[in-house]
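All protein chains but one are shown in place.
And then subunit A:
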C-alpha cells in the first residue's frame, strides 16, 4: 500500500509540475484570485496591538475577498522572523504578513535577516502612530526644548522598545538632527521601558503615542509627562500635547504597520488585495475600532507604501551608521 501510494503521490507531483510548466501558475491563479484561504502572518504574539489590528482586519477582509483570512502568529526578533519566513513563501498572494516601519526598513540593513525590500512586495499600509517622548511627572524637563537644552551639557539616558526599533530610531534621528546625543538603554518592550522610566533608571522614554493615553486618568493626572509627539498636527487622542514643530523642532516621524507579500506576486493580485484593504481601512467601523487602540488609519497603496519604506530607510541609514549598527 505504502509503495502504491508513494507512486501515485510522485506521479501526481510530476503531473502538477508538468502542468505548471505548461500554463504558468501565476496567470491562471491571478485572474480569479482568491480561490482559497489567505494566510496572514502576524510576526508578533497573540494579544499585542498588531495582532489585534490583524484580527480586526481579518473579518472585513474576508467579506471583501470572499475567502477566509487565517491569522498565524509567528513572533520573534521584533517582527523579523515572520517576515523572513514570508519571503520564502510562494508569491501567489495566499501568504501575506504584517510588516512595520522598522522591520521593513532598518532591520535588513543591520544584520542578515533572510529578507530585504527586494524579496517582498508591498501591498498596503494600514495604520500609523506618531512617535513621542515622555519623562516622569517629577522630571525637571517641562518641554522638549528643556530636554534638548539639558542634553547639550549633561549625559542623559533613555529607553524604548528594542534596539533599532521604530521608537529607538525615531529618537536617535531626532537627537542627531539637533546635534546632541543620549545613551540608549534597551528594553524588551515599551512596558519594560516604562518600568525603567518610572524607576528612575532612565531620564526619558521614546515610544509610539498609542502607549501613553492609558497612563492618564480622566482628569489628566499621571506619573508621566508627554513632552511632545512628532506628528504633523496635534494628535486627536492627546490634544493637549504639542507637536515637535509647535515647539520649534522641525521633525515628523511615525511608526506604522502595513501588509506585505513575497516578491513576485502578480500585479493583478496586488491590486485586488490592496483594493480590499483600502475598503476595510476606509470603513467607519474600522476607524471606530482603531480608536480603542489609539491608532490612526493611514492607508497607502502598494506604490506609496514602497516609496515610504525607501524614504524611511534612507533617513535612518546615517543614524544606523552613527550608532554603529549598520551591517558590514
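We take it that a residue touches a chain if its C-beta (ideal position, glycine included) is under 8 Å from a C-beta of that chain, and two chains touch if they have at least 3 such contacts; residues count from 1.
Assume contacts and distances are computed from a predicted model.
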What is the protein name, per UniProt, of the chain that does not appear here: "Cytochrome c553", "Dihydroxyacetone kinase subunit L", "Cysteine desulfuration protein SufE" or "Tricarboxylic transport membrane protein"?
-> "Tricarboxylic transport membrane protein"
Out of A:181, A:222 or A:283, only one touches the absent chain, namely A:222
Interface residues of subunit A toward the undisplayed chain are 45-49, 51-52, 55, 71-78, 80-81, 84-85, 110-115, 155, 157, 162-164, 183, 185-186, 188-189, 191-192, 194-196, 198-202, 213-218, 222-223, 292-293, 325
